[in-house]
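The other protein chains are all here in position, but one chain of the complex has been omitted.
Showing subunit A:
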Amino acid sequence: MHFLDKNRGYEHPTASDITPRAVYEQRRELLRWMAAGGAGVALAGWAQREAHAQQIARPQKLAALSATRSTLPGSVTMEKPTPYGDVTTYNNFYEFGTDKEDPSRLAGTLKTRPWTVTVEGAVGKPRVWALDDLLKLAPMEERIYRLRCVEGWSMVIPWVGYSLAELIRRSEPTGNAKFVEFHSLADKRQMPGVNSRVLLWPYVEGLRLDEAMHPLSLLAFGLYGEVLPNQNGAPVRLVVPWKYGFKSAKSIVKIRLVEKQPATAWNVSAPQEYGFYSNVNPKVDHPRWSQATERRIGEDGLFQRRRPTTLFNGYEAQVGQLYAGMDLKKFY
């Protein structure tokens, strides 16, 4: 019932003037994308919005891990996901070898059950989590993130998991907790690569506490609607979409909250090449190659040019404030 009309000084829209909710939301999504600094990327995604509306098809290779599409801003890119076959055969997981095909070839020996994750250090409630308890800790969400590797390639991956913050909050960090350290499994019997001296084992990665608490930091248990394949870091891994891929530790067995910046695997191995932060940044080159562009795996044909890389991998609107005032060249 409309009691107010134009005669009383109110401009009231007629029903046909009101933007349908769906269109309005699409527009918001678009604006969000443009705000994220990836206008060109967003427009490409916009053109594919029909495909985006489709549910991600399950490859039906592993156990299903159902999830609801995340509503977190920035958590669902409209870009076309990289084919499952590429996501699961082109991997850096040095515990299984240094060639991209090694992990998919050799990770079958990894036993992901039983599995526990120890949360310890500067926390009020240290605990050894059984995988089943972790799986039930929070509702599973599907998030479609861009992944940018420091080597200059990228993918779009539909992950399944929930914000790492859910787990950290339950552990009740003390005032001393400034950083979070992640330890991957390093078992020579299951992981042939651990016999090599390519890196110091176990693989350790780390985040500042506020980075770890950012809702986009994902504790992932699956991809493409199924549990994680071993080569992708089963049974539980981290995904930090605005950082280079190696920051996202795989097959995690321990999470420590600590006061000092952790010594991380790649930073120890080659500090001049891999900094602690390793935020995706087209303006900060790797000492031996430019980071200005990237090759999208699986989507571009052989003759397609590399695409420009965006600051924080396009997640600047969501995470930019974490680094306000920081010199990203110094803290690379």
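Structure notes:
What we mean here is this: contacts are C-beta pairs under 8 Å (C-beta built on N, C-alpha and C of every residue); 3 or more make two chains touch, one makes a residue touch a chain; residues count from 1.
Definition applied: contacts and distances are computed from a predicted model.
Missing chain, UniProt protein name: "Protein-methionine-sulfoxide reductase heme-binding subunit MsrQ", from among "Ferrous iron transport protein B", "Methanethiol oxidase", "Protein-methionine-sulfoxide reductase heme-binding subunit MsrQ" or "Membrane protein YhdT". For the chain missing from the display, the contacting residue among A:R58, A:K80 or A:K100 is A:K100, taking the whole complex into account. Contact with the omitted chain, checked across A:R113, A:R189, A:R305 or A:K330, is made by A:R305.
Counting the whole complex, the residues of subunit A in touch with the unshown chain are 85-86, 89-90, 98, 100-101, 153, 196-199, 269-270, 273, 285-286, 288-290, 295, 297-298, 302-303, 305-306.
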